[in-house]
Structure formats: C-alpha cells, structure tokens
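With one protein chain held back, the other chains of the complex are shown just where they sit.
Entry: subunit A
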Amino acid sequence: MTSAPAGTTTTGTTGTTTAPAPVATPARRPAVRLRGVAKEFVPGAPVLDGVDLDIAPGELVCLLGASGCGKSTLLNVVAGLERATAGSVESRPAALMFQEAALFPWLTAGRNVELALRLRGVPRSERRERARELLSLVRLDGAADKRAHELSGGMRQRVALARALAQERDVLLMDEPFAALDAITRDLLHDELERIWRTTGRTVLFVTHNVREAVRLGQRVVLLSSRPGRVVREWRVADEDAERLPGQITDHLREEISRHAR
C-alpha cells in the first residue's frame, strides 16, 4: 500500500502556491497537497526533494523519519514559515505546535490562549470565555491563571495545544509535541489528542520519530527518507495487522537509515 489515498484528484491547480478556498464539493479536495516539494538551505544539498503528499480533510497522518531527515523543515514549509525551493504547496490555513510548548512565560496559561485569539482578531469581550472553553477542552479548567513554570511538561503541552486550537485553522501541524514527555504522560496525551481530533474534526499532520507513537495515533503513517527527504512508503494503519505493523515499519526505517552507511 504505497499509493496516495484515493479520491484526491484535483485538476489544474498544480503550480499555484496559495491556499485554496474551502470547496463545496464535500471533502474530495485534500486539506494539504504537496507535489514535488523541494527545499535546500545550501545549494546542491537538498534537504527535501520531490515530496508528494496528500492529506484528506479530517485525516490524522503521522510523518515518520530518522533524525535530521527534514520533517521539521517540511512542517515549516507547509506552515509557510519557510518557502519551498521547488514544487507546489497547497494547504488550508495551518497552526503549528513545537516540541517545546514555548508558552510566553510572562503570560498566564489563559492569557497565552487569549493572545492567539487576539492576534486572530477575536473581540476582547469574547476572548476570555473562548480561552476558558479551549482550556477546558484540553482538561485544564483550573489552570487558566497559572504560569508556564507552574505547570508540568504535559500540562504545558496541553496549553500549547489549546493555543494552537485557538487559531481556528483547519490544519494542525505538530512537530514531535510529546517527545520530551515521560511515557505515562505521553500515553495520556495520545488519548487526549485523539479525543480532541475527533471532537474538532481538524486535519492533523503529526511528526514523530517514534514508530509506536505513529502507529498508535495515525490513520496513516508516512515514512520520509533521509538526504534527500522524500516519501518512500506509507501504511494505512486500519488495513494492516496491528500487532506486526510497528515491527514492519521499524524494519523499513532501519533499512532507510542504513542506506546511508554505504
């Protein structure tokens, strides 16, 4: 199963780099559509080269790859923080979450969320209420007045998630958001993320280099090769034998890595 998902054919838009307006035809148009995306920081040494990827609206896709293969770069390109050197990038508006919560330390948790609302133009009168709702969605009802340093790592990430959700973007890009957390907390956050994904209907592109995490969360797992980064394989988790899938993916990942030893 290495092909792109069915039903994502679009016509005549390859080559544009602007985010398409949401279309009326229900959901056949991907939320994120990458064609031949390349990125090089140093000329002649492409980090990404020829990345093709479609993500359907509402889908949760895990992007897996070795360290340094360009996962973060790809997310930044989709988020518009970096420009692709070549190829076309179409994405609905996207919010981005980092490995560190990166909360503003001078603001309380509630104010961090409110700032996102404010920069989006939400009127002052609605912000506080809306921020409470979002914090409540990530089960941090009592934490609005706490500052980042008073929260545990998992709680900080949940505030960061609430802040990202506050942006009301269709697409949520997550760059190893749970990598720095302990295993117990991470397990819980997997459940949380899944619940929130289901309640909000967002399209999620989740970067990780943890195979089990990818299989646990993703409807689809996409493997990115290293130097240059390119989509080499993907698995539709529901179709596979759940017990054997992590081992299978790990084998591919190792193979991909050891290619560079030669």
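Here is the rule we go by: contacts are C-beta pairs under 8 Å (C-beta built on N, C-alpha and C of every residue); 3 or more make two chains touch, one makes a residue touch a chain; residues count from 1.
Everything below uses one rule, namely that contacts and distances are computed from a predicted model.
This figure omits one chain of the complex; the name its UniProt record holds, of "Alpha-D-ribose 1-methylphosphonate 5-phosphate C-P lyase", "histidine kinase", "Formate dehydrogenase (Quinone-dependent) iron-sulfur subunit" or "ABC transporter permease", is "ABC transporter permease".
Checked against the full complex, the one of A:40, A:133 or A:194 touching the unshown chain is A:194.
Contact with the omitted chain, checked across A:148, A:171, A:222 or A:249, is made by A:148. For subunit A, the list of residues touching the undisplayed chain reads 5, 26-27, 56-60, 79, 81, 95-96, 98, 100, 102, 104-107, 115-116, 119-120, 139-140, 143, 147-155, 163, 167, 184-185, 188, 191-192, 194-195, 198-201, 216-217, 219, 237-239, 242.
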